[in-house]
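Note that one protein chain of the assembly has been removed; the remaining protein chains are unaltered in position.
As written, the chains take the letters A, B and C, and residue 1 is the first residue of each chain.
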Amino acid sequence: MIRVAIIGASGYTGAEAIRIVLQHKRAELTYLTALPDECGAVGDIFGQFKGRCNLQIEPLDFAQLKKSSDVALCCLPHKVSMGFVPKLLAAGLKVIDFSADYRIKDAALYEKFYQVKHTDTENLKDAVYGLPELFRNQIKGKNLIANPGCFPTGALLAIAPLLKEGLIETDSIIVNAVTGSSGAGKNPSSKFHFPNMNENIFAYGIGSHRHMPEMEQIASELAGCEVKILFQPHVGAFDRGILSTVYCQPKANVSSEKLAKLYSSFYADEQFVQVCDSAPAVKDVAATNYCHVFATCAKGKILAFSAIDNLVKGASGQAIQNMNIIFGEQENLGLY
Amino acid sequence: MIRVAIIGASGYTGAEAIRIVLQHKRAELTYLTALPDECGAVGDIFGQFKGRCNLQIEPLDFAQLKKSSDVALCCLPHKVSMGFVPKLLAAGLKVIDFSADYRIKDAALYEKFYQVKHTDTENLKDAVYGLPELFRNQIKGKNLIANPGCFPTGALLAIAPLLKEGLIETDSIIVNAVTGSSGAGKNPSSKFHFPNMNENIFAYGIGSHRHMPEMEQIASELAGCEVKILFQPHVGAFDRGILSTVYCQPKANVSSEKLAKLYSSFYADEQFVQVCDSAPAVKDVAATNYCHVFATCAKGKILAFSAIDNLVKGASGQAIQNMNIIFGEQENLGLY
Amino acid sequence: MIRVAIIGASGYTGAEAIRIVLQHKRAELTYLTALPDECGAVGDIFGQFKGRCNLQIEPLDFAQLKKSSDVALCCLPHKVSMGFVPKLLAAGLKVIDFSADYRIKDAALYEKFYQVKHTDTENLKDAVYGLPELFRNQIKGKNLIANPGCFPTGALLAIAPLLKEGLIETDSIIVNAVTGSSGAGKNPSSKFHFPNMNENIFAYGIGSHRHMPEMEQIASELAGCEVKILFQPHVGAFDRGILSTVYCQPKANVSSEKLAKLYSSFYADEQFVQVCDSAPAVKDVAATNYCHVFATCAKGKILAFSAIDNLVKGASGQAIQNMNIIFGEQENLGLY
Partner (left out) sequence: MIRVAIIGASGYTGAEAIRIVLQHKRAELTYLTALPDECGAVGDIFGQFKGRCNLQIEPLDFAQLKKSSDVALCCLPHKVSMGFVPKLLAAGLKVIDFSADYRIKDAALYEKFYQVKHTDTENLKDAVYGLPELFRNQIKGKNLIANPGCFPTGALLAIAPLLKEGLIETDSIIVNAVTGSSGAGKNPSSKFHFPNMNENIFAYGIGSHRHMPEMEQIASELAGCEVKILFQPHVGAFDRGILSTVYCQPKANVSSEKLAKLYSSFYADEQFVQVCDSAPAVKDVAATNYCHVFATCAKGKILAFSAIDNLVKGASGQAIQNMNIIFGEQENLGLY
């Protein structure tokens, strides 16, 4: 059994990681931590785990962590995470980090978007971007995985075949995405107050969302050249899911049939990416680790769509998928 | 034109009052006030009024109030309101108070449920309970109206015919109600954080909701004897509306047909109470001042249902209805 | 491995059964059937199973069924089911029937509420009511289980301790329940058309809901005397869940503390019934097999609350729980 610690277990991604590990045949929760004022019995912090998980969420104690666990799912916020990850690694654990701190290889770029000096460039170099469908071979056996952002996961899986095949112009990609409101995290705010958010949808982070440089970095890696992406997120009145609608300029004429074949072949061996024959719907992937993709042509452009659950394939599910790979387990354990 | 001030205009009932007065042919908004840190242009405080209302919400100034307005819709919270109402009256305005401060005639009972000494028992005596369908004659020309609570409005309209006719036992009435989430007010909290409230429904205030004594007082007045009500509120994942399901024990056998006739006759002259021939739905009354009622027999009990919009018939719409009555205007102005 | 057939797999309870069996360690789906025009690849019928389940839903063939499966989850509608169950049993399968056909022991009562002659009174006699927390010992090893209705499951678990202990009057129980809209099934209708159902809540089935006699029968069995229940269902604008609010008249004074102790003790060994210390919320049990219960006193009455997921504990989850019991497996397999 893989012994799993969750660092920062009191938020939505922590809860989702708990849910998944509970139904994992070859992993078990051994240690859950949070800030002192968010500690307590799991069933009290999250009503949905009453009777399903009898652990306590406790303040982090490294000695306890070291002796109890093989892997840490580090669900801390950006900027905070890089203060803890070196110690988690030093304690001998594999680390799957949910923050952005180890995703952006260019520390200067990170510092520009996150407005803070990167304090762990050492481990940053070794971290692998944990999008298994694109980087599986680099993930195997690694100690530190930078678990991808939710928007980048959706956008990259939607267009990876196009980038790899060099079918599209790389200076004019537009990613229009709509996320469910769980993406906002658990802290109440006016925008996400139910009477304000319900029956609503709006754009935010125009030109400045922090997932944009992450998307561009990985897209560039896939394309083998610099890729420029205009990423525009929106938030809608539903709990879970991200629908990405990506607009691309093809380099040359390409038919919808050819795209269908390309996608089917590109993802032929991937359980968690399903190629659809029409536009995907977020409800079909809610509470699953699946990504539904579809690409087609219209008005001289290529439109690529993807749907994921932001908390699962966009966060905790993908983390468990990475964990399974690191430990040499069957990749879909806990994620049926 | 009736010149309308709204005291405490920065909350949901304030916004709803603004919306209604804007479409009122014979009333106009003249003065809007709030606490200093909630002031500003109406269109900035409430996005829905951008370009529709060019007033400012300002800190309350009594001199300004006195010269600008004929009536004050006082949307202040319980306990705060009774500190202002005497001054509003002294300024020569008619006052329609949204709080509970002038609803409960028995100051000791008020003090028990609200845990504070009543500081304006003088005006409390003169205040009229502003449920026009039941107390229209007392409302006409009055200076101070205690605008009813949202739950009492729904519950009382559902059972008033039964109480007035003496058809039911008065010691065993059960009011089961579900309110939309706007009833929680505008301040963000964990329970009403969208990802927590969405797809949810739960009970609260068991045995202790402050609308219970208010319901009992008015019900007793209607019945001419002491009425005991078990009131159980719930909150559901929708913006507007209260559905009340009331369970009553008939004193003697009564047929559903007789109930239908009684209700139709009781509310025959009331525009805003519509007697349905099946269970009402909150969506049919959303954003209107209407109350849909239905009563029938089942398993030896009488079931009475009502649906209202908690912000309109349950608050701001009823206030305008009261205002129309006080000023001798057609009762439905602004409330089509 | 338990080989599981689902008869009538193309509806919501069928989908939910598929989802649960997919994550069951000791059971596997072997045969899925539906009416001819609802057949096809599971991933085409239900988008959420694309790539997760590669079976076909096929027209029922008894020879195929017999050779492929050990147990049939029979998700057929009321009245239809009793035409198939005898044949499923004759084919040598254990049968867990989701319809009402084998729940009501009194065939005359069944015939009154379902307006059809019962055609399989033979098996009706032997069927066991599959509410494991109340009838576990009778379920073990049985061939035919009548899987309980969703509303009776929620209501009975809420009040079973009161009935067993004889604490309440049995002629005046009121069950007020609100179900999510998945309870309506998959066939589109005007009431459940999104623009009509969204932001709505309403009562239905007043005095006539078919789950009422089922509740009364089992409640009577628990109480050891005839129990009369007024059951009033409502439907709300959420996908999953039933919140039951039950109003009871205590025979003698009882404290909330005593109720808390009673419930904790009554359900001490039950994983799937969790006793809460405040009113439960449906979101906490969504997509789980758990039932959250709470009982307390108010205004001389006992209020008992329960929350379940209507598709899981109210249908498919409970069926798998029954299946686990019949086959001597750990009761929570597939249901963490």
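Convention: a residue touches a chain if its C-beta (ideal position, glycine included) is under 8 Å from a C-beta of that chain, and two chains touch if they have at least 3 such contacts.
Since this is a predicted model, take the numbers as computed values, not measurements.
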TODO: Have a look at C:33, C:69, C:123 or C:182 and name the one touching the chain we're not showing.
DONE: C:182
Task: Touch criterion as defined above, residue of C:239, C:270 or C:309 at the omitted chain - done: C:239
Open item on the list: One chain is left out of this view; which of A:241, A:317 or A:334 touches it in the full complex?
Closed with: A:241
TODO: Quick one: say which of A:12, A:84 or A:305 touches the chain that got left out.
DONE: A:305
- [ ] Please pick, from A:55, A:80 or A:297, the residue that touches the omitted chain in the full complex.
- [x] A:297
- [ ] Name every residue on subunit C in touch with the hidden partner chain.
- [x] 12, 180-182, 184, 186-190, 192-199, 237-239
Open item on the list: For subunit B, which positions touch the chain that isn't shown here?
Closed with: 22-23, 25, 43, 47-48, 50-52, 199, 271-272, 274, 276, 280-281, 283-288, 290, 292, 336
Task: Residues of subunit A in contact with the chain not shown - done: 174, 176, 178, 180, 196, 198-204, 206-208, 228-230, 232, 234, 236-241, 243, 245, 247, 279-283, 286, 296-301, 303, 305, 307
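As a working rule, only the chains that are shown with their structure count from here on.
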Open item on the list: Need the central chain here, defined by C-alpha centroid distance to the all-chain C-alpha centroid.
Closed with: C
TODO: Specify the chain most distant from subunit B by Cα centroid.
DONE: A
Open item on the list: Suppose a student superposes the Cα atoms of subunit A on subunit C; what rotation angle should they report, nearest 5 degrees?
Closed with: 180
Task: subunit A and subunit B, separation of their C-alpha mean positions in angstrom - done: 47
- [ ] Can you check how far apart subunit A and subunit C are, centre to centre, with Cα atoms defining each centre and the answer in Å?
- [x] 36
TODO: Could you please state the distance in Å, as a whole number, between where the Cα atoms of subunit B are centred and where those of subunit C are centred?
DONE: 39
Open item on the list: Residues touching two or more other chains, restricted to subunit C: which are they?
Closed with: 199, 280-281, 283, 286
